[in-house]
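Working notes for the structure below.
Shown here is a partial selection of chains from the complex, left in place.
Chain lettering (A and B) follows the sequence in which the chains are written, and residue indices restart at 1 in each chain.
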């Protein structure tokens, strides 16, 4: 089912180059510096429950498409906002997927899933309503085998390092278990402080209280709050973290004098206006950059999603249900305060992502092609796709080159899709490079070096892994 | 002149796939759910007057290009704003077209016209100043033949359904004639209420008075106004309408409480500020969606054109003279009030178009890939072109799939271009699908299904035809 020339250009010469380049990178270890796998999988190493809970229920790419075409979220087993688990039968969920399989034509979801079906489970036929039950049983059976336990898959996937993402106030119990387990797999955490940095985050006040409780710092004072964050960063670093991650509505940064920042914090703690909340998030990105210079954590900024666009779905099912929608996102003015202060410092690495592709050539590539501290994150979310990757390269390379990019992020909660996502990225990059080679703008020996950079080396160096 | 591989990729394998896919759709009937043909053509079935009035005078694509390169609109027979017909000789207009034919190199206008010349009139040579008179005579002669009357062409074009667009206060005399004529051709109307919904529309107050006159409702009151619109929708439905269409400066929607809406209407009737006019248009889109849930009409939103950018041309020649220019158009915030209220209702179909291609991947595909009520209209106006279609598919498919799009609209007042426009769209889609097949991201049997969907089935289902 997985054609050897999958994603390669049709023209014979370019296809040959793509094949050769891909041959150099296909078997490289996977470096996954940003993602959302559950560390409990590797800590407990329990078998995955069933095909539906592995492939459908946690994957918003999958259920948002089904929902858009009229499949109720109930029928897909989506849990309620209050935590009540969905009560759809896993097999029924799987049948929904199978009977709507045609909806995924032309989408990366289809590519990832068929890639996984084929390479993991040896399935070489298309999912249909007719074979749904048989394939369900086949996968469900395999999942009970020792070879399909999380750690075994981790090793089979040839993952050199996998970063999960945890809230700043998460005690990281699973990472502790992992660290103490003696298992050789490198599963590290990432410091994600949105819950204690974004005044609009649900439960912000409670989160600050919890931050105080676990650090012993007075998070009601600006200095205590900053000390608490610094302490948590150290805690995360002790579980391998090499990066922080920040999901803000915009890329705004600010660099207020200390007294103004303290005063803003005081207002924010007692209930911020929308403008104050935005300014506070902006200030905190610069504070995080300052701390990164001290402790070496790479700073990732993921801006520009309007979260929970659909109030009915949010009320019933809560966050992360496929209703986050990108918005126009500016970087030139937004990042300036942070860059004014730290942008020329080579010791700092700030990785910026976008959901607004217009920023690639107009803003992000020109910025990353100048500031020593700035790097471009790979195409993200809706753009983690063959076309999205092609546009990313075509729109950034001529101005920022390859060295100002950072390799691939799979960014996924779908563990079994990790090899296929990396494979799609490697193939898409080889296809792009093959075009440069056949158009004589890059020599093949250099393209080979670049292919290895993009597949492996840049992620390691940018994320300090 | 029309090469069998017109618009297909050059590479042999992809070209072969494109040919096979196209073979499946080339002869499918034309479904034209959105356009601007004159229903009088089919009601009276009179011969078209001459080549100039068929191909040049009504086609703003044609005369805007000629004007941009210095041909006066007078020389092209454009009528004045007060209705005075242009006094250029049709043959002289045609000569202008012929002597400037090179200006259309690389444009869809050129493709549509040569396609039509070839398939309709058997012309297999390029239009030049030298052959202008001969080709004029050839076309003019054919137009007098019975086979070139509007109804005969309609049948020859294999049109299964053709929607025209009429103002909400149009009495629809030609559609009445058509309905009573016994002719089997399905020519239906579309409910276009801009003239009575947009306070900035010329003659808005008079239009409301006319709306009152023909409905017997008190259009000075909010409730009477809504009832009048509902009545007109029913009238349009009685002439086959399955859709409404709304051409607003932005995609703004609003969902005011009834009392606020009524109060806004009162202000609007007595002369609105720009902000009130915008809010009123926004509110009316949501009212239209509410009515659509009652009567089943599909709601089309065509936002983002700045109308009549050129005041000199507008003063002399009036509206629709090629001086409408797209503007940056946001959808995420703009559509939210309407979607908050009705976006999860599968019984509603809202089809959104754009003149701002940056919205495809950033906003429209993510929205349409989530909301059950939302669909993406095809590439519109300046983007009804091979490159425009390619960008549309590349920028929307990975996130919204094919099923959240609605097939092709020819959107034309140039009747003879309808077959060529649909042919260009079918070929462009087959070319796109051929690439997916040759890159092994879609199997050819599935691509065949999709090609038929895009050429025929989606338009029928989305527009309820």
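Following the convention adopted for this analysis, a residue touches a chain if its C-beta (ideal position, glycine included) is under 8 Å from a C-beta of that chain, and two chains touch if they have at least 3 such contacts.
Here the structure is a predicted model, which means the values were calculated and not measured.
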**Message:** How many copies of this one chain make up the entire complex, given that 2 are placed?
**Reply:** 3
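To be clear about the criterion, only the chains that are shown with their structure count from here on.
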**Asked** Which rotation angle, from 0 to 180°, best lines up the CA atoms of subunit A with subunit B, given as a multiple of 5?
**Response** 120
**Fill in**
Whole-angstrom distance, CA centroid of subunit A to CA centroid of subunit B, is 40
**Request:** Flag every residue of subunit A that touches subunit B in the complex, lowest number first.
**Result:** 3, 5-11, 64-65, 67-70, 102-108, 110-111, 126, 306, 309-313, 322-323, 325-328, 355-358, 382-383, 385-388, 431
**Asked** In the complex of these two chains, what residues of subunit B are touching subunit A?
**Response** 9, 11, 13-14, 330, 332-333, 336, 339-340, 343-344, 346, 358, 361-363, 365-372, 374, 394-395, 397-404, 435-436, 438-443, 446, 449-450
